[in-house]
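Apart from one protein chain that is not included, each protein chain of the complex appears where it belongs.
Chains: A, B and C, in written order; residue numbering restarts at 1 for each.
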Amino acid sequence: MIYLILFAVLLLLMLAAAVYATFQRDLLYAVIATGVISLVLSVIFYMLQAPDVALTEAAIGVALTTIIFIITIRNTVRHEDEHDKHSREKKIQP
Amino acid sequence: MTYILYIAMSFLILGLIISAIRFVKGPTAGDRTVALDTLTTIGVAGLVLLAYVFGRFIYVDVALVYAVLGFIGVIVIARYLEGAL
Amino acid sequence: MEILEIIGGILILIGSAFLFLGALGILRMPDVYNRLQAGTKATTLGAMSLIIGVGFLEPSWMMKSIIIVVFIAFSNPISSHALARAMYKRKRYPIIKSEDKDMDAYIEVFQQEEEEVKS
Partner (left out) sequence: MDSLYKMIEYGIYSAAILLILVGLYGALTKKSLIKIVIGLSIVDAGIHLLLVSIGYLKGGTAPIFSPGYEDKADIMVDPIPQALVLTAIVIGFAVTAVALSLVIRLYRHHDTLQIDDIKNLKW
C-alpha cells in the first residue's frame, strides 16, 4: 500500500517539475527543474525493476545534462525573453 | 519490522513533498539549489531502503553511483552562481 | 527478534526522522544560510543512520553500506560549502535578529557592505 502511495507521489512530482520547467521564465530555474525530473525518473525506473537504466539515468541525467545546460546558459543569456545585446556583462545580478 | 518500514517510508515521502514545496516557493536560486541537494540525499536513503524491501544485493550499487555523482550538479550550479565557472 | 534487528530498526527510525526534520527545516527557516544548515547537516546524519541501519538488518551488506556512508560524508559537505560560498560571493547576507551586544558590530559591517553594493 505504501509502495503505491510512493509511486503516485513520485509520478505527480515528476509531472509538476515538468510543468514548472515549461512555464518558468528564468532559464536557470528551468534547468534545475530538469535535474529534478531526471532524479525522480531514476527512482521510478528503480521501482520498475530496471536498476541498470536507473544507474545510467542517474549518471547522465543528474550530472552531465545539468553541466552542459549550465555551460550554455553561461555562454548565452539567463532569462528567456531577453533582447539586450550587451547582456553578457550584466548577466549575474547581485 | 514491517511497521518500522512503513513509518520510515512515510517519513521519506513527506520529506520529498516538503522539499518540492520549497523548490517551487524559494525566492532565490540558492533556495532551489538547497532543495535539489536535500532531494538528492533523501533519494540516496530511499534507494537503500527500497533495496532492503526488494531484497536484492545488486540494487545497492545504484545508490552508490547516486551518492558519488549526485552532488556534481549542485557544485556546477554553485560555481555558476559564484561567477567563476 | 534478534538483537541486530532491534538495533537496525531503531537506527532506521532515527534516520528517517532526521531526514523528515531536515526537510521541514528548509521549509521553515528564514534565509538561505539557515536553510543550508538544516537541509545539509540534518539530512547527512539521517542518511548515514538509515544506511547503517539497513546494514545491521542484512549483515552481509555492511561493507557496501559503509562505502556509501563514506561517500556521503565526503560529498555532502563539499556541495554545501560551495553553495554557501557562492551565496556569500553574491552579497546575500544573513538576516540577523538578535538582542546580543556582540552581534551589533557584524550588523554594522553587513549594513555598510549592503550600502556599498547599492551605491
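Keep in mind that, in the parts below, a residue touches a chain if its C-beta (ideal position, glycine included) is under 8 Å from a C-beta of that chain, and two chains touch if they have at least 3 such contacts.
From a predicted model like this one, the values you see are computed outputs, not experimental measurements.
Colleague: What are the shown chains that the left-out chain touches?
Modeller: So, taking every chain into account, the missing one touches A, B.
Colleague: For chain A, which residues reach the chain that was dropped from this view?
Modeller: 1, 4, 7-8, 11, 14-15, 18-19, 21-22, 27, 30-31, 34, 37-38, 41, 44-45, 48-53, 56-57, 60-61, 64-65, 68-69, 71-73, 75-77, 80-83, 85
Colleague: Pick out the residues on chain B that sit against the missing chain.
Modeller: 54, 56-59
Convention: only the chains that are shown with their structure count from here on.
Colleague: Which chain is most central here if centres come from C-alpha coordinates alone?
Modeller: Measuring from the global C-alpha mean, the nearest chain centre belongs to B.
Colleague: Taking CA centroids for every chain, report which one is farthest away from chain C.
Modeller: A
Colleague: Can you check how far apart chain B and chain C are, centre to centre, with Cα atoms defining each centre and the answer in Å?
Modeller: 13
Colleague: Please work out the Cα centroid separation of chain A and chain C, and write it as a whole number of Å.
Modeller: Those two chain centres are 22 Å apart.
Colleague: Two or more other chains in contact with one residue: find those residues in chain A.
Modeller: 92
Colleague: What positions in chain B touch 2 or more of the other chains?
Modeller: In chain B, residues 9, 16, 33, 61, 70, 81, 83 touch at least two other chains, as defined above.
Colleague: Give the list of chain C residues in touch with chain B in this complex.
Modeller: Against chain B, chain C makes touches at 5, 9, 12-13, 15-17, 19-20, 22-24, 26-27, 32, 35-36, 39-40, 43-44, 46-47, 50-51, 54, 57-58, 60-61, 64-65, 67-68, 71-72, 75-76, 78-80, 82-83, 85-87, 89-90, 92.
Colleague: Which part of chain B faces chain A closely enough to touch in the complex?
Modeller: Per the stated touch rule, the residues are 6, 9-10, 13, 16-17, 20, 23-24, 29, 32-33, 36, 39-40, 43, 46-47, 50, 53-54, 58-59, 61-62, 65-66, 69-70, 72-73, 76-77, 80-81, 83, 85.
Colleague: Spell out the residues on chain B that touch chain C in their complex, using ranges where they run on.
Modeller: 1, 4-5, 7-9, 11-12, 14-16, 18-19, 21-22, 28, 30-31, 33-35, 37-38, 41-42, 44-45, 48-49, 51-52, 57, 60-61, 63-64, 67-68, 70-71, 74-75, 78-79, 81-83
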